[in-house]
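The following block contains the structure, expressed as structure tokens.
As you look at this complex, bear in mind that one protein chain is not there, while each of the others sits in place.
Right after this comes chain A.
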């Protein structure tokens, strides 16, 4: 039962002298919705195109199901792809667009019609079957592009930033539709996006890519709670994690002491491999701060900082405060509070955070040690 499984072994791709994919190992289980996420230009599309067969790797191998498809023609890999630009055939009607692959494969007309009708039913495209793509809205074109994939009944669906040409409202709606489609079809899907919110909401598993390498693979919440390095910590979560420079004071079996902003933090860590005096980065998510005078007074599992309010963004449902504080690598610290809170710019604010919610990274950017206790972090 390996149908729909995708495996990449040491996949590499260079364009001329430029190495775009620098060795990717990956296994995608059948039925998973895996999202490749990363900044623009990191090689997400290239990696997807390698899976599709539109590009051939310069090293490594690719398996779909039980077959080695490294050099197999795209149409014989059991994949279907939705392009960012939809890539519909402008001179064909919706029905012809969706049935084109089957027509090329030489299926009889009535069978094609039946399959197209069924896919159109799923995507609510039935009334539009005779229209040309130019007479459709962006969202409808998107659905036709997806319909073209469904009709081919592929083992693996590939999506390359399918929502980036839609406006914000439609994007949210289509995101839900894709999630629903995945639940309904149960097929393996690989979805490329640069938008970490899309990644978090859609994925069963996220692959974070950066400069042609995999930074981390895991379930969305896993990446959020336990980023393996500074890059993932900064990329997943919005607003992004705050980073502060610190120095290691000492390390014990179950904790690491870090000097930061005049205070010493005893962060719970198992078997951390750090030396006293080493430079480290402490990361705290904006939503993990607690605000108010004496928030965590007397709690030795927490730490507090004094700061000055630099800027306030009130979104109604939540409020973002930008705080100034010495010894910040970013210059400002962003704190997220739920609800609409009136804050005065220029006034002082005391914020606290639980030590178990502080992330710690060494000078190379890797997460230090096992976090103290997962239960504590989750709290």
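Quick notes on this structure:
Everything that follows uses one rule, which is that a contact is a pair of C-beta atoms (placed from the backbone, for glycine too) under 8 Å apart; a residue touches a chain by one contact, two chains touch by 3 or more; residues count from 1.
Keep this in mind: contacts and distances are computed from a predicted model.
A chain of the complex is left out here; the name its UniProt entry carries, from "Sugar ABC transporter permease", "Cytochrome b6", "Glycerol-3-phosphate dehydrogenase" or "Transketolase", is "Sugar ABC transporter permease". Among the residues A:52, A:216 or A:357, only A:52 touches the chain that is left out of the figure.
For the options A:36, A:100, A:159 or A:305, the residue in contact with the chain missing from this view is A:100. For the options A:8, A:64 or A:79, the residue in contact with the chain missing from this view is A:79. In the full complex, the hidden chain is touched by chain A at residues 52-54, 73-75, 79-81, 83-85, 87-91, 100-101, 104-105, 148, 152.
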